[in-house]
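Note that one protein chain is taken out, while the other chains of the complex remain in position.
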Amino acid sequence: MINGERTISRPLRWAMVGGGRTGQVGYKHRTGALRDGTYQLLAGAFDLDAARGRDFGVRLGVAADRCYATYEELIKGEAGRADGVEVVSVATPNFTHYEITKACLKAGLHVICEKPLFFTTAECDEIAALAKEKNLVVGVTYGFTGHPLVHQMAAMVKKSLLGDIRIVDLAYTHGFNAGDDTGAGEAVRWRTNPKTAGPTFVLGDIGTHLYYLSELVLPHLKLEKLLCDRKAFIPTRAPLEDHATVLMHYDNGARARLWVSSVDAGNMGSQRYRFVGSKASVAWSDSHPDQLVYEVQGEPGRILHHGMPYLEPESLAIDRMGALHTEGLGDSWSNIYLWIAEAIDAARRGDAAFLKTHHYPGIHAGTEGVRWLEACVRSADAGAAWVDFH
Amino acid sequence: MINGERTISRPLRWAMVGGGRTGQVGYKHRTGALRDGTYQLLAGAFDLDAARGRDFGVRLGVAADRCYATYEELIKGEAGRADGVEVVSVATPNFTHYEITKACLKAGLHVICEKPLFFTTAECDEIAALAKEKNLVVGVTYGFTGHPLVHQMAAMVKKSLLGDIRIVDLAYTHGFNAGDDTGAGEAVRWRTNPKTAGPTFVLGDIGTHLYYLSELVLPHLKLEKLLCDRKAFIPTRAPLEDHATVLMHYDNGARARLWVSSVDAGNMGSQRYRFVGSKASVAWSDSHPDQLVYEVQGEPGRILHHGMPYLEPESLAIDRMGALHTEGLGDSWSNIYLWIAEAIDAARRGDAAFLKTHHYPGIHAGTEGVRWLEACVRSADAGAAWVDFH
Amino acid sequence: MINGERTISRPLRWAMVGGGRTGQVGYKHRTGALRDGTYQLLAGAFDLDAARGRDFGVRLGVAADRCYATYEELIKGEAGRADGVEVVSVATPNFTHYEITKACLKAGLHVICEKPLFFTTAECDEIAALAKEKNLVVGVTYGFTGHPLVHQMAAMVKKSLLGDIRIVDLAYTHGFNAGDDTGAGEAVRWRTNPKTAGPTFVLGDIGTHLYYLSELVLPHLKLEKLLCDRKAFIPTRAPLEDHATVLMHYDNGARARLWVSSVDAGNMGSQRYRFVGSKASVAWSDSHPDQLVYEVQGEPGRILHHGMPYLEPESLAIDRMGALHTEGLGDSWSNIYLWIAEAIDAARRGDAAFLKTHHYPGIHAGTEGVRWLEACVRSADAGAAWVDFH
Partner (left out) sequence: MINGERTISRPLRWAMVGGGRTGQVGYKHRTGALRDGTYQLLAGAFDLDAARGRDFGVRLGVAADRCYATYEELIKGEAGRADGVEVVSVATPNFTHYEITKACLKAGLHVICEKPLFFTTAECDEIAALAKEKNLVVGVTYGFTGHPLVHQMAAMVKKSLLGDIRIVDLAYTHGFNAGDDTGAGEAVRWRTNPKTAGPTFVLGDIGTHLYYLSELVLPHLKLEKLLCDRKAFIPTRAPLEDHATVLMHYDNGARARLWVSSVDAGNMGSQRYRFVGSKASVAWSDSHPDQLVYEVQGEPGRILHHGMPYLEPESLAIDRMGALHTEGLGDSWSNIYLWIAEAIDAARRGDAAFLKTHHYPGIHAGTEGVRWLEACVRSADAGAAWVDFH
């Protein structure tokens, strides 16, 4: 179990770009990063409104002179300090991810970026090369994949408790965009504009979570081809989608179906995953976050509870609250942030051996997410036709 | 509420073909038919093993001389009696449905047949013409669609409580065929042999339930095209499938996804339906059979309980147990059997006006199910390609 | 599994007293009795309104001249027929149970009676003696205790899968009487009047179900003392109660708590049972009727599904729908009615050996329910004090 003991050599000096008072996601970054003293929030360019951003930063405990108006000023300002930040989180609209990440890396700063990472795999490849050259880490905040029961699923698949994987059923749906966007604020509107959101809406916004999850649980399988049927039920969102179904075929013959939607009116259960093998299945949903359903055909279903000694070591090692006590989304983010910190620490120390086996959502995971989005769009644009993945 | 009062002029004289001691489905027919005195079980050809079938029939209360060895003998024997049966239920393997139904109709007997009705729509059309000519009823036992909360869903859609339908999500999966069929009895094996099962396995066996349900709830929508990705995870079942995903597009732009599987290891929740509209959603699953989830975007979710006065009249009228008391699958079958009896009674009486508006799963519903299976196979055979439905 | 094959020598000739068109419970008796041809409904005194009762009976298929105005006329009329009924179900308000049962027994008729059986154990003892003298059966309709998963619980306790029983937690609550009774019909009002309801309201109406269930699952334990805290939240119901908590101590040291209420506003989950032993627990609720939760301390929880081969034979033998298919309350009533029929058949045949081991809710179960109510009232009247049970 994680109990707050430091696993890195010293706290990381950290800044945020975006994630200001009116944003939805900033607090998730902060609560994920700050609870264990792994990161110290020392600077930020929190808001397009510089005064509001400064006021906000000060209330977060950041010195006023390190609350910058823009990310460019932040990079410049911090570069001039002996105690300047060394890692920057990017919690801004999609279209700025690439330029901010690139600028940070060029300035020698590690980056933690929101998903979807960038607009194209070409951008991803360029950034990957730059990060490699600079010996810097790029982490991607696939926030829920830090949950101990997600890693329990992965460990069970690895141990062949499920047999050969046959069926993958993934969904992440909600109804917050069921109505049209008239009167909606910019926080909604940028997500449905290709210029600011990129080539997708819900596929990138929530589908990439599911795709990364499938990679995490099924690292031994290779996606061969997919079909994406996407649709904007609110026509002004076209060509972007507010609903999509993706069918996928794996190299072992497994079949996946994946559903993302932001017009699934009233649904608050949001995420549910099911992996079916020849012997058994595992299923998890964030509406029962403390439980994993494990079903062996012909036997009573089993309800595994987080933090219990019968779980796999991989799951127990990352539990924070302990059995009986709800492990929340914030705890999951803390794990993601911790793993990225450990990567940064190893990069700083030049510990290549550690990095070789250390798992965290990095540039590769981000790139694969973008590659998957490109394939989805290619399929959808061809009339929901099958396309090869690679 | 249904309380056992007779709605037809007199009980129907009834026989069964199949549904013997070792079959899985016979009791569902009997408990559905007999509890209200609507049908009287007077004859049967219950079993391929004539002696066993006679012994079984006698223990069901059928006179020994009306327990026949074959359906041909049954038809002949009953035709010779003044009190001969007038309606026959067919609970036999798929490949016999067509010939038994045809023979019964020719002999002037109404028919109640298991799904999938026949192998081809050509057969369906021929039987429909014959039934029309003879003024006879053909009912199809889509057993779960008699549930009061299924009809609540339909009534809510009809009243536009959901707004425009956007998304349909249907699944009926279990894992009883997760293993291979080595050592399985004939009751399993006939289902995976094209000669006895017809062109599909799970699509016909359980998928037709879902498709009929979609027609029941969404009578105003027209299915335009579909894509079916089917697979036999147990290779000896090919070309039939033990898993299939079907994507569907409706004329109003709605999107449906439908999943059937008999290799969904360990899953006992089996059926779940969700209809999403522009304003709200309804969802039902037989693992919480007494509850309907009704979710208006932006409002608390609502849990509707069967038998409660706030439900639509269409639902309350067909409730049997009353609120607080579990309405089981048997109750649902009783409703289906009752509606078919009412159709037979009206046909006998020549009450065309009644038949015009009376709803029950009849030859049209059976035919549409087969048409849907044909389209699924056409799509699957083309490599899971989109095909027009009509 | 039960598939409708007859287990008795011939169908029983059956009549109902009460259970008319406007009653709540009559259909449960009929659907329980009639589906398998075990009983034939041949006569009735269905309603205080004789004309309405006759019209109703005829629509149930009873001959008009066997639809009687009163139970006295029924007994007299049927006694005069060679094909007169041999068993009578009593589905009338509590205060009439004793006199109708007594009259029937005196006339040589078996009786199936609603709970709570009578007002006093003295009445019970008198009736028990009369039934014994006449070699007649008195069955009591504890309707839900025919469920296969209830018998699974009993079988697991018997096999010591739970270890020593420590804690029993039983509840049956709803909110249908949360409001006062102004404007309520007689069907509600008789239940809260001591003259018609007897010494209790919810304790007798629903608490006796729970108490019988505890006897069924824990036949090896002896209740030593109890404490009952009862209350009428609607004051006009006093001295009867619409809410009660009963604490119980067993001879092995086990502790039970039991809650009944008809003012539990909005609750539709109604029945839930939990038995905790030194090794494991079992729990069941009619809101998830197809599932039994079995929890061994320190292991994953198990979800047992009705009809599955891993269940105990006692449970599988009485399953009607089979796994995946919802077993409803009606199916449970059918089992109760079947077991009572088997007792009647054995009594008719003079098969004492069968009766010695045959389990059904009979006069003893009814008497113990009344004894428990007497103890509850004694405790409540003493200010919710502890009282010895025997």
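Which chain is which? They are A, B and C, in the order written, and residues in each are numbered from 1.
As a convention for this text, a residue touches a chain if its C-beta (ideal position, glycine included) is under 8 Å from a C-beta of that chain, and two chains touch if they have at least 3 such contacts.
Bear in mind the structure is a predicted one, so any value in this text is a computation, not a measurement.
**Student:** Which is it among C:Glu295, C:Asp319 or C:Glu342 that touches the chain not included here?
**Tutor:** C:Glu295
**Student:** In the complete assembly, which of C:Glu99, C:Asp229, C:Asp351 or C:Asp381 touches the absent chain?
**Tutor:** That would be C:Asp229, which touches the missing chain.
**Student:** Given that one chain is not shown, which residue among C:Gly108, C:Pro239 or C:Gly253 touches it?
**Tutor:** C:Gly253
**Student:** Please identify which residue in A:Ala79, A:Leu324 or A:Ala352 touches the non-displayed chain.
**Tutor:** Considering the complete complex, A:Leu324 is the one touching the chain left out.
**Student:** Can you name the residues of chain A that touch the chain not displayed here?
**Tutor:** Output for chain A: 1-6, 11, 21, 24, 26-28, 30-31, 34-37, 41, 56, 59-61, 174, 268, 270, 286-291, 303, 305, 308, 320-331.
**Student:** In terms of residues, what is the contact footprint of the unshown chain on chain B?
**Tutor:** On the chain B side, contact with the omitted chain comes from 294, 298-305, 308-310.
**Student:** So which bits of chain C touch the chain we can't see?
**Tutor:** 162-163, 166-167, 169, 175-176, 178-179, 227, 229, 231, 233, 243, 245, 247, 253, 255, 257, 259, 261, 263-268, 276-281, 294-297, 299, 301, 383-384, 386
Keep this in mind: only the chains that are shown with their structure count from here on.
**Student:** Which one of the chains is farthest from chain B, going by Cα centres?
**Tutor:** A
**Student:** Using mean CA coordinates as chain centres, what's the gap between chain A and chain B in Å?
**Tutor:** Measuring from centre to centre gives 44 Å for this pair.
**Student:** Could you state the distance in Å from the CA-based centre of chain A to that of chain C?
**Tutor:** About 55 Å, centre to centre.
**Student:** For chain C, jot down the residues that touch at least 2 other chains.
**Tutor:** 303, 305, 308, in rising order.
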